[in-house]
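One structure is given below, represented as structure tokens, and several questions about it will come after.
Left out: one protein chain. Kept in place: all the others.
Chain naming follows the written order as A and B, and within any one chain the residues start at number 1.
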Amino acid sequence: MSDAVSSSTISVDVAVVGAGPAGLAAAVAAAEAGARVAVVDAGAQPGGQFWRHARETVQPEAADDQPDGHGHHGWSTYLDLRARFDAAQRAGRITYLPGLQVWMAEPGFTLHTTPAVASSGTVPATVTASRLVLCPGGYDRQLPVPGWELPGVMAAGGIQAFIKANGVLPGKRFVIAGTGPFLLPVAAGIAEAGGKVLAVLESSAPSAWLPHLAAASGVPGKALEGAEYAALFARHRIPYRTRSIVTEVLGSGRAEGVRTAKVDAEGRVRPGTGRAYTDVDVVGFGWGFTPQMELPVSLGVDTRIDADGSLVGVVDERQQSSVPGLFLAGEVTGVGGATLAVLEGLAAGAAAARPDSTTPVKQPAAITRHRRFAQAMHQAHPVPAAWPDWLTPDTTVCRCEEVTAGEITEARDNLGARDARSLKSFTRAGMGWCQGRVCGFAAACLGAGPGEAPDAGSLAGSAKRPLAAPVAIGELAALD
Amino acid sequence: MNFGNGPRGSDVLVMGAGVIGAATAYFAAQQGLSVTVLDKGLPAGGTSSACEGNILVSDKELGPELELTRYSLGVWHNDLAEHKKLWEFESKGGIIVASRESSLASLNRVMAVQQGFGVDVEELDQAALREAEPHISREALGGASYREDCQVQPMLVAAHLVRLATEAGARFIADTPVTAFLRSGPGRSVSGRDGGRVTGVRTPRGDFPAGAVVNCTGTWAGELAALAGVEVPVLPRRGFVMVTEPLPPMVHHKVYAAEYIDNVGSSDAGLQASPVVEGTPSGTILIGSTRERVGFDRTVSTAALGLLARNATALFPFLERVKAIRHYHGFRPYCPDHLPVIGHDDRAPGLWHAAGHEGAGIGLSAGTGKLLAQALAGLTPDMDLTPFAPARFGESGAHTSAHREEATA
Partner (left out) sequence: MNPQPVTITFDGRPLTATAGQSVGAALASQGVTAWRSTRKGGKPRGLFCGIGVCFDCLVTVDGETNQRACLVEVCEGMEVEGS
């Protein structure tokens, strides 16, 4: 870029990508174990998705305040990690590089970065390290439905991130739909900020799972969370409807309402159960999360399909992947929430700081418990097998390239496409700006055919993004 | 699509469903031959999905390759005219740009010779060049316009030609790698150097007998030939391509630098790149492509990306601030003399080859398929295939003919 300052190279023992729960914990653990650490994060300040908060430059108290008013779970953990992170930075053990996106990780390891916001003036840096901890988190998983491309439809987590970071609401009257316990804090956050939640529609029927599972898996804190949400929903009169979905978003030029229906255990719409909500201005969808796998995949880690159907990296008890020196923590080892992400980050950071340690490691019991809880949660909130039945042939599947469900099934049935890669080749689904981050899972399901779940190969094909972020050609020109 | 499983005999068995195999199957079916196509994966799973879709006349060496290109162009325009839309055929034309006096002089020389051979090329002075490509670098001195240059979406070409072939009676079977050849002759049913006639193939799904077996396996062609005991020296030449963010139309033709032509025929193993910049119907700009001989190395080369980026911005300075959203690489199947191998292999009767089209396989596929189908049907091909004969690699298969760059230097 003509006006970009030439980038610098930083060499450290341990490089960490991401400053969310996992990345912060990994950086702190590695620094406290004596390693020199660099942390690269796309965000402008630490916290990642879960601990997102108002800009500290504008509201200094945001650094301490709980961002969403009510009991922000784990905020004290954040404050503790943040204090240790800041201390390590002051002591020169952590170099923190905010506002930079890693667009490529080379084996061995070298991280190439680019400003997340071009106008921010952030100077790209190249980071080299013999150990790398990848904590890039994830994003809301989406299933297309007629009308979901209308403005006013947002990712459920996106609504929450909007509120946490900006202190305002993106609209007034909300419907939240999808599956998973995460829909609860989203709705709660909207209500606490003064928005009206007309309904939360949950496709499964997780009857009284929370106290039950929480106790069974030995994570009692989760039972408490559940009770808090129940009270909050009652106070704000938020209807929580199970076995219910949005079948269509209504509106011309923007979301104005939704049609909903009851579904059976496979997600098939039960005739005669349709109803409509009008006077809606924001619809939030969340079907679990998709881990950001492009960096791990580009470095060649072994992958597997987790209980929620997501592609995740395989790690050992030290959080090390199949690539020596490459550690993974947080959502990329399996979607499991912030508490688990912190535990994994601590383990990964400590292990990365002492790569030659031969002391046998036993996985911390807390990690095992939280993983078990996460697995149970995923099983209670599956993506409904019959979701493709909700689509019409002209439903948009790939938002970027505007590829419809009809075009995708046609490529599958007539051209032999059957995975995310071949569908992309034949229809352009996943070839646009977001590179299949939003439609990748859905396209892979459609390619697999009715009732089939996509395999690891198909999801890995979709997660193969040689550029993990867009990068100016002028910046590439500086490479040799 | 016919995904039948059971082994069954056919007149022609095509190995590989890249563009070359797809075109061969399509035209063989048009000839009334019964055809089976096998691929170890899906159609367009190899180099045909990791390339650009240029059909270029402008960069071809005079001689058999140019002749085949022009023949192929006719096939695209005539035989395949009704299907153009299926694969986004676009006659956008190519422009070669010279930014140095010396390259302008050589470009003018090349143009004069090409015109003598009937190539439709027109000189562009600086003003005309700027009118055709308003965002071209101020350094550009002039250029040459090739109206015949066009483009297709290669994955769609392969997939639809396979589909059309099956509609004409051919059968396509995915996920079926050929592991050995069936041979006639006593006690030699499978493989071996001194086997008899090739009478079919062996796969994990069983044997597929065939009157003729056609090797359309691109960069794998050498391996497959070796299974039949003959040598066909097809090697990989890696190329990186960069894709930009979608933009309003900024680049209207396929634009490349005059140095590109020297590069195409080069045997230098080192990293080379000349910018070929082109807009696509989806708004993205493709910047291709590097050429280097590094075997099947799939590690991303920052050197290659840097070189592509520098060359592209030299041609179109506005690209400096444009973002790349993806890059990919493929392996061009090439022979040491830079000519494809097309025709019957007399060293292993019953075995045919159509491979080694290097950086031009998409453009050459239509012509290759049609000519080969004629030969397979026992007709005299429209164009003499002798220059492409497998026999040029000698009895043992060792490459004996002169390197083309030596021959034409």
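The definition used in the following text is that a contact is a pair of C-beta atoms (placed from the backbone, for glycine too) under 8 Å apart; a residue touches a chain by one contact, two chains touch by 3 or more.
Predicted, not measured: the structure shown is a model, and the values here were computed from it.
**Student:** Could you tell me which shown chains are touched by the chain that is not displayed?
**Tutor:** Per the contact definition above, the missing chain touches A, B.
**Student:** Considering the whole complex, which of A:105, A:145 or A:169 touches the chain not shown?
**Tutor:** Once the missing chain is taken into account, the touching residue is A:169.
**Student:** Of A:61, A:356 or A:480, which sits in contact with the chain we cannot see?
**Tutor:** Spelled out, the listed residue whose C-beta touches the missing chain is A:61.
**Student:** Please pick, from A:46, A:157 or A:291, the residue that touches the omitted chain in the full complex.
**Tutor:** A:157
**Student:** Even though one chain is hidden, which residues of subunit B still touch it in the full complex?
**Tutor:** So the residues of subunit B touching the unseen chain are 245-246, 282-283, 321, 323.
**Student:** Counting contacts across the full complex, list the positions on subunit A that touch the omitted chain.
**Tutor:** Residues touching the hidden chain, for subunit A, are 42, 44, 49, 54-55, 57-61, 116-120, 139-140, 149-155, 157-159, 161-162, 165-171, 253-254, 281, 399-402, 432-434, 437-438.
We take it that only the chains that are shown with their structure count from here on.
**Student:** For subunit A and subunit B, let me know how many angstrom lie between their CA-based centres, rounded off.
**Tutor:** That gives a centre separation of 41 Å.
**Student:** Considering only the defined contacts, which subunit A positions touch subunit B in the complex?
**Tutor:** 1-2, 104, 106-107, 112, 298, 401, 411, 413-418, 422, 425-426, 428, 431-433, 435, 465-467, 470-474, 476-480
**Student:** State the interface residues of subunit B toward subunit A in the complex, per the touch definition above.
**Tutor:** Residue positions touching the partner: 1, 3, 42-45, 49, 155-156, 159-160, 162-163, 172, 174, 242, 244-246, 282, 284, 287, 299-300, 302-303, 305-306, 308-310, 312-313, 319-328.
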